[in-house]
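These notes concern the structure reproduced below.
For this depiction, one protein chain was excluded, whereas all remaining protein chains were kept in their positions.
Up next is chain A:
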Amino acid sequence: MTSGSDIASLREKLAGSDGPRFWRSLDAVADSPEFRDYLAAEFPSAARLAASPERRGFLKLMAASFALGGLTACGGGASRDYEVPYVNQPERIVPGTDLSYASSAVFDGFGNGILVTTRNGRPLKIEGNPEHPWSLGGTDVLAQASVLGLYDPFRSQAVQHLGKPSSWAAFRAELQAQMPAWHAAGGEGIAVLTGPVTSPTVAAQIARMRAAYPASRWFVGGGAGREAIYEGARRAYGRPLETIPDFGRARTIVALDGDFLDLGPGQVGLSGRWSAGRRAAYAEGRLLSLHAAAPTPTLTSAKADHAVAVPEGRLEALAHDLLGVAGGGAAPGGDDPVSRWVRGAAKALTEARGAGIVTAGLTASPDLHALVHRLNGALGNTGATLRHAAPVVEHGAGTLAELAEAMERGAVKVLIVLGANPVYDAPAALDFAARMERVPLKIHAGLYADETGAHADWHLPTAHPLESWGDVRSLDGTVGLIQPTVAPLYNGRTLQDMLAFLTDGRGSEGGADALGLVKARWRKEGEDAAAFEARFADALRRGFFPDSAGAAEDVALTQEAPPVPPAPAPGGIEVVFRPDPTIWDGTHADLAWLQELPKPLTKIVWENVVALSPHLAEREGIAMGDIVRVEADGRAVEGAAWILPGQAAETVTLSLGYGRNVPDHLSNGLGYDAATLRPVATPWRLTGARLTKTGRRRMPATTQNLGTMEGQDIVRVQALGAAPVGDPKDAAAPASFYPPPERQLTGEAAQWGMAIDLDACIGCNACVTACQAENNIPVVGREEVALGRWMGWLRVDRYYAGDLDAPATHFQPVPCMHCEQAPCEVGCPVEATLHDSEGLNLQVYNRCVGTRTCQSYCPYKVRRFNYLDYTGGMTPVQQQQRNPEVTVRARGVMEKCTYCIQRIAAARITSAKDAHAPIPDGAVETACQGACPTRAITFGNVADPGSRVSAARKDPREYALLGHLNTRPRTTYLAGLAPAADPTGREG
């Protein structure tokens, strides 16, 4: 819709006083006739009821469903149901009740503490582990979606030899026949490739294996990689180190290409600490300000109080500028946004010496990391607000490039790939697939029979982390334990099993020895067996070994500062590569929940786009949805263009994880493969690229315009020290034509309500995925989303404020408001939506006849309608994930957020049986609340003045969404914080 030539007029509109202060999409700003039609249609989806039948994901799911059809036949008789008790009731398992196990979620080899809720032996839901010293009870989208990964029908289910089904016995026999020769040659020619390893058990096994095969080599590939972080520390301190910021002690933060709030191994722990720090500062009446400079907008720059778009190539020069000011030099002059930003950041840092934090992200260059270390040293932050510790990732492995080179030389005779997918994710320049053909024996073990599996002689299914024993370290070094919550569904083996087998030819008979391997690693020399068992059992119950975090190390700057890089040569476009904010590096690309999760900033689903700045779109005449070609070094990718406000002018962002080539899989053929263009030396940045239009168009499916709330006071920003923007607390209820509600809103019954702190919300989507897992929310597919039929009960709206090139960004999660005077209830002809005495706006599926009147009456647009039978095509194995406490909705039924009524009912029944005590505060935690890493959501009884939600509602920032409609919503918001009396949340 929006084309490049319109952008100039958009700028004018935004600059003019009549322009919208907050805006959600470029189309909304343009206010074009098409957009008005779209809004006026109310149900854009209804316009094309008989749309194209192509619903790719659906057909695939259906095909998988046929393939697994045999399983249903085992279920029993056609007309009768059976009750099948145990023969011997296992201890602690009570049919129909939840049982939680402490375990760890694995992200790029790093761990976060989780509690796995199981029922009748099936893992159903992931909750955060509040006792875990690193993750503090938060979770991220990948952890939440891991239960879907367990039941994923696309998972590899059998051993394959040369593409044909085989067996573990055949694999063992073949390898055992070869092993004597391996040992005789000292392992010459053996190459083992793994993902990043933090597990002490696996590390010990790798060491043992390398001792058994002294000439073998170990390589690490896959994941986002932390090489730049370690190399940066080496260039500053002479050795690789992790850097852990302590936001609690900080007074200001500067993030250069910073990703501490973005999806990544550290997101849960870091964002939780950041929001706690910000909350503590607010309580003291100050702001823990965040300055961010990045080439492409991220969650970190979106939450920044002062953000600026800077090309990746200029970040090092910018760090030098800051270093100069920190050393007593003068700040750069100039009136451009970058210079202004540098002056602001330098002022904040020098005013808070010893209490500032400068960070650089995963994708920053080693030199930038080194400069950030020097900057922190010069400011006295090192050791005060920043802790350094030994690297969590095991070192000593070779890189993918070295492996590719060894294969090219013919030096690799046996390639063993354990849990990595280099054929897909290695940069195309390494030509990994072709080089792999030169290896005589190739073995691949993974959760999926992926691209690498297709090129290997043997493919072996691995066990899912929810089926495995193991251990893993968090970013701070805390050792978390992984325990199985279900027996392996597909006879997969753990990496530990396979490493043990490859080392001595024994084992790999089953998972029985995996626990033994973990125990053997953790039993201290000479430790009494009973004492160890007690210690291990305690750690297993907690989910981690207490006090196992890495010790802080003293550091001293040893090396010279990196030189100021030359100004980038003009001409050509800078391309930056970023992991995808929902599916990360593509490892999780088959998880439909993550594919349909709107990406935090673009709100695009089911594909990746070529993100470019309004400036570049204007110059090249590129409109949203134009297929553009990005070319460099003779290679090219093509993807749909997306104009991203806040993007650096001459920078194009490509995201990883798409362009998969795995026939019949959900992810096959979605988007483009950014690895095609990734340089080997600088994996996150490419210069001198060319951008051309292909002339074709394909509009990405987005939820961006869904439920648009234009022209209203939706998002509020509280400038520090300014008059409160919240609703006045003592104001009389507005006059109403309607009689006051008959129902008693106080008294014996609890009155449920929710408060959402917009200052803490980082837009990470963990709540959305948690809601999907808890409430059996269906996935509808790309075409249905394009029709406006996205089914999520909770959406995170993203608003921009200010100008097009450097807007402020705001996130706002919107569940059902549970209005005390709910407009939807007036509309229903069959009373399928109505109130209960605890203030819940109920939706009764078995009454609903699907008139959709309630949806059109809802001012918040939080109701979702099942246009098709979205749940009928689920495979039996996916059905195992469904929460039995929540109805699976049929076609033709309206649904919406219930405040997790099943959790309320459970707490109500428990307290009713327990001497009729009132439900204690905190006994009901909604799924979204429990998942949130920054604790932005508070839920509880608003009639109890002592409850946490009542306390949150007393905050002067508290306001109701569209409160003037007199809907009296139970969900209210706390305005986001801004540094000065600036309504856009931005200082000059």
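Miscellaneous remarks
Methods note: a residue touches a chain if its C-beta (ideal position, glycine included) is under 8 Å from a C-beta of that chain, and two chains touch if they have at least 3 such contacts; residues count from 1.
Keep in mind that, in the parts below, contacts and distances are computed from a predicted model.
Within the choices "Sugar ABC transporter permease", "Fasciclin domain-containing protein", "Cytochrome c3 family protein" or "Glucose-6-phosphate 1-dehydrogenase", the name that UniProt assigns to the complex's undisplayed chain is "Cytochrome c3 family protein". Note on the undisplayed chain: of the listed residues A:112, A:160, A:252 or A:898, the one touching it is A:898. Here one chain is not drawn; of A:85, A:526, A:563 or A:695, the residue touching it is A:85. Across A:168, A:490 or A:845, the single residue that touches the chain missing here is A:845.
Interface residues of chain A with the unshown chain, by the touch rule above, are 76, 80-89, 94-97, 748-749, 834, 836-837, 840, 842, 844-847, 885-888, 898, 901-902, 905, 909, 912-913, 916.
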